[in-house]
Every structure is written in C-alpha cells, then in structure tokens.
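The complex appears here without one of its protein chains, the remainder shown in place.
For reference, chains read A, B and C in written order, and residue numbers begin at 1 within each chain.
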Amino acid sequence: MADDITDTSQTVAAGQLRAFIERIERLEEEKKTISEDIKEVFAEAKGTGFDTKAMRTIIRLRKKDQAERQEEDAILDLYMAALGMV
Amino acid sequence: MADDITDTSQTVAAGQLRAFIERIERLEEEKKTISEDIKEVFAEAKGTGFDTKAMRTIIRLRKKDQAERQEEDAILDLYMAALGMV
Amino acid sequence: MADDITDTSQTVAAGQLRAFIERIERLEEEKKTISEDIKEVFAEAKGTGFDTKAMRTIIRLRKKDQAERQEEDAILDLYMAALGMV
Partner (left out) sequence: MADDITDTSQTVAAGQLRAFIERIERLEEEKKTISEDIKEVFAEAKGTGFDTKAMRTIIRLRKKDQAERQEEDAILDLYMAALGMV
C-alpha cells in the first residue's frame, strides 16, 4: 500500500490500522451514549419517586430464575440468623 | 392504576416501574452487544497482525490534543531519566 | 541536590521522586498481599462448606445498621411484588 510506514524492521498498514481504530472509536462513542441513556432513565425514575437502589437490585435479580433466587435467599437468611442479624 | 401494589404504607405504580425496568434492561442489552462488537474488532485486528495493547494506548492518546500529549511525555521522560530508567 | 536532573526548563529532585515512588510501591505490595489473604480466607471458608457468595452479601449488609437494612428490604419486597417476582 502507498501509506505503509516502515520503521527499522517493521511495516504497518496505516490505512488498515486507521480503519480499525476508527471503528473502535465509533463503537466506544455509541457505548458512551447508551451509558448516558441508562443514567437518564434512572434519573427519570428517581424524579418520579422510585428508589433507584432497589431498582438496580431488581434488575440484578431478574437475571436469575426464581429457584436460584429462592435458594440464595434461604442461605442468606440462615447466615443472617446465625449471626443474629434478624 | 389498576395494577398498583400496596404494602403497609407504600404504594407502587407497578406498570410504571415495569416500564422503567424494561427500558433499562433493553439499554443494558444494547450496551453489552456493543462491548462484544468492540472485542470482535480487537480480535479481528489481532488476527490481522496488529498489537492490540498498542492500539488501546493509541485510542487513549487520540482523546488528547498533541500539545497535551507532548507535555505529558516531556514530564514522563524527565522522571524516567531521574530514576535511571532510560 | 547532587542528583537533580534538568531537562530544558525543568528540574526534578531525583532522590525525592524515588523516595515517593518506592513508598507507594511498598504500600501497593502490602495491599496486594492483603487482597491475597482475603481470597485465602474465602477459599478456606469455601473448603469448610460455606457459601462465599452469601458471605460476601453478609459482609456488605453488616456495614449497614438494622433499620437501614429493613427499610431497603421493605422497598425491595414491594417492588418484587409489583413485578410478580414473588
């Protein structure tokens, strides 16, 4: 390629490198936008009166099925009882 | 609303809560997809022979302007010289 | 100082810089050792039959007082009921 850069023993395809870098930068930009969107939805929910900490826990719990959640809860309750936390 | 849930003194608008939660889950899903896309571009670049560690450094450096990069480099070179690292 | 390094307009007290760097490196080394100790205690607890995931939750919960925990639980239960998760 016309834009190859050579330094001592190495050559780099500049156009190809630039293309990879720019694709990643565009994806990172999109990712950042989505992160901001998520923050905005939480802010909107908070403004409506919802507890965002509980919402985050709910989102985490919804990734597990009910049997898994119940089993984890049972162990946690047992440990809390053992430590006099209830 | 018909689907309001009351527990002791609190009431929650179930439909509204569900809508917020589902919006966030969709956004998190999109974010995860983009993260996987980024990994794939790095994997493709690596497969083509590029050094992905250097690529990550390049992406980080491109967020700064040239004057800022040069100033940071000057300080770093000075410190490396002071510590006998060059 | 005898070991001052000057580069263009800047001078750096090499001995002082080295002392700061070495203090931080020692502290980081200690921190790493403690992180490994924590991992080992968890591994030992796991080997004895304890559920380390529940232990981590317990440790997180013990940082809160009982009133705070109960209030958080009440909201979470309300939200889970609203979403048909119970």
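The working rule: a residue touches a chain if its C-beta (ideal position, glycine included) is under 8 Å from a C-beta of that chain, and two chains touch if they have at least 3 such contacts.
For clarity, every value in this text was computed on a predicted model and none was experimentally measured.
Trainee: May I ask which residue of B:V12, B:I38 or B:M55 touches the chain that does not appear here?
Mentor: B:M55
Trainee: Which candidate, A:L17, A:I34 or A:L61, sits in contact with the chain we can't see?
Mentor: Considering the complete complex, A:L17 is the one touching the chain left out.
Trainee: Residues of subunit B in contact with the chain that isn't shown?
Mentor: Touching the missing chain: residues 51, 53-55, 57-58, 61-62, 66, 69, 72, 75-76, 79-80, 83, 85.
Trainee: Please identify, in ascending order, the residues of subunit A that touch the omitted chain?
Mentor: So the residues of subunit A touching the missing chain come out as 3, 5, 7-8, 10, 12, 14, 17-18, 21, 74-75, 77-79, 81-83.
Trainee: Spell out the interface residues on subunit C facing the chain that's missing from view.
Mentor: Touching the missing chain: residues 12, 16-17, 20-21, 23-25, 27-28, 30-31, 34-35, 37-38, 41-42, 44-45, 48, 50, 55, 58-59, 62.
Please note the rule applied: only the chains that are shown with their structure count from here on.
Trainee: Measuring centre to centre with CA averages, how many angstrom lie between subunit A and subunit B?
Mentor: 8
Trainee: Where in subunit B do residues touch two or more other chains at once?
Mentor: Answer for subunit B, listing residues that touch two or more other chains: 12, 17, 21.
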